[in-house]
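Every protein chain except one is present and positioned as in the full complex.
Let's look at chain A:
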């Protein structure tokens, strides 16, 4: 049952094949078994079971709230959850219990979803490995997959298996790992420079970044207000669309959400792609791109072509400046956003009583890790009076050029862009930590963050396994507010490539009951 898609399980719940409580308990048990992944910071067992009870009542009376009623979900720990500790994987917020729910969390709860827990991340969502949080790094479930382990057996190696596990990607690595390991059916991430799409690609799941302005940021602890969006991680494209349908829409508490009437996100099953125009940005073919990912990218392009779509090379000339621009804008906004953490009203507070400044400084030194402090300091540098024009304003101008690059390409008749999501498949943690966070973020975000600058929707879809048995995902980028079209194309692609299911039975011991295929057919016509 846990291996099913969200919609299949929803149908099973409606038909009474399983109860929300049974489903909840299975997921909780799996979370315990996969604790070593470190995907969860907080497991909200009591809350989830109570929600399951309420959901069960509703199903008994035939009054289910919708497709998400009784469905286990997880939420990244930078979304505020009322009554449940929200830490952003930082000492600054350890023990902080928000008095309110983020709008997207509230929307999930209003639909009857069961909150399994808060997932692990890089501290304050800064990073692309989920390795820099105070609760430790997240391990990629694929490190323990049969597919990966079999390939490793074929190679001679001397190191201890246990220390050679792979990163989950970041910064929403916990959410991606939670979905990938079947502990929930959907998870919320956040995406500022690729933080949902990157771990999705590394963990072999679907990672959607909606258009900026489509989904409310109220309650999402902000990093870069002009680029952040809540992200959605699921095991298939249809599930992501289902969740987006629940989350999208204007929120009066977030004035950066648009007021357009919300369109339906039910995805048609595309059979004819001959009217589609796929753009391949040539600047994304960088020397650092692994040959395997490159060849899968080509294969995907040829797939579209062979099915009748028009596939053309396009140019996004300012691509190489994107990372630089992001460095300046991100750190500048971070400098401002992190200023709220002074220990006075919430969060960590040090013992200094001498003066407010001394207290703030010590609190912030104790509360933030090196990465966060580094970004605050860089950001403050770029917004110094003498630097403001040359760095911050300059970066904003370059941002417009980058956004215009996309506008021009879409105006020339391209429907969707196809690019890699990451430079390579997931690397071992021991490799990853050899370089500092900024370098790794620059590498990890290289294909993803220009999308955040332009506010466009994008989705990473797992395509195939690498020669090492690890997932490789490709990214589709769509026009602003054309999320439905984007997902429709992604769904077609997903069906064509038939990405394999992760085989985790070995390390989960006697979990065979978790994956048994019910003989009774589950009708999806609801």
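The rule we apply is simple: a contact is a pair of C-beta atoms (placed from the backbone, for glycine too) under 8 Å apart; a residue touches a chain by one contact, two chains touch by 3 or more; residues count from 1.
Throughout what follows, contacts and distances are computed from a predicted model.
**Student:** Unshown chain, UniProt name, "Proteasome assembly chaperone 3", "Glutamyl-tRNA(Gln) amidotransferase subunit C, mitochondrial", "Calcineurin B homologous protein 3" or "Transcription elongation factor SPT5"?
**Tutor:** "Glutamyl-tRNA(Gln) amidotransferase subunit C, mitochondrial"
**Student:** If the hidden chain were put back, which of A:331, A:422, A:460 or A:485 would touch it?
**Tutor:** That would be A:331, which touches the missing chain.
**Student:** Out of A:344, A:430 or A:501, which is the one that touches the chain we can't see?
**Tutor:** Checking each option in A:344, A:430 or A:501, the one touching the absent chain turns out to be A:344.
**Student:** Check the options A:266, A:286 or A:358 and report the residue that touches the missing chain.
**Tutor:** Per the contact definition at the top, the residue touching the missing chain is A:358.
**Student:** In the whole complex, not just what's shown, which of A:12, A:138, A:480 or A:504 touches the removed chain?
**Tutor:** That would be A:480, which touches the missing chain.
**Student:** To test your reading of the contact rule: which positions on chain A touch the chain that is missing from view?
**Tutor:** 96-97, 99, 212-213, 226, 250, 252, 255-259, 318, 321, 323-325, 327-328, 331, 335, 342-347, 349-362, 364-365, 368, 370, 373-374, 376-378, 380-382, 384, 390-391, 393-401, 403, 436, 438, 454-455, 480
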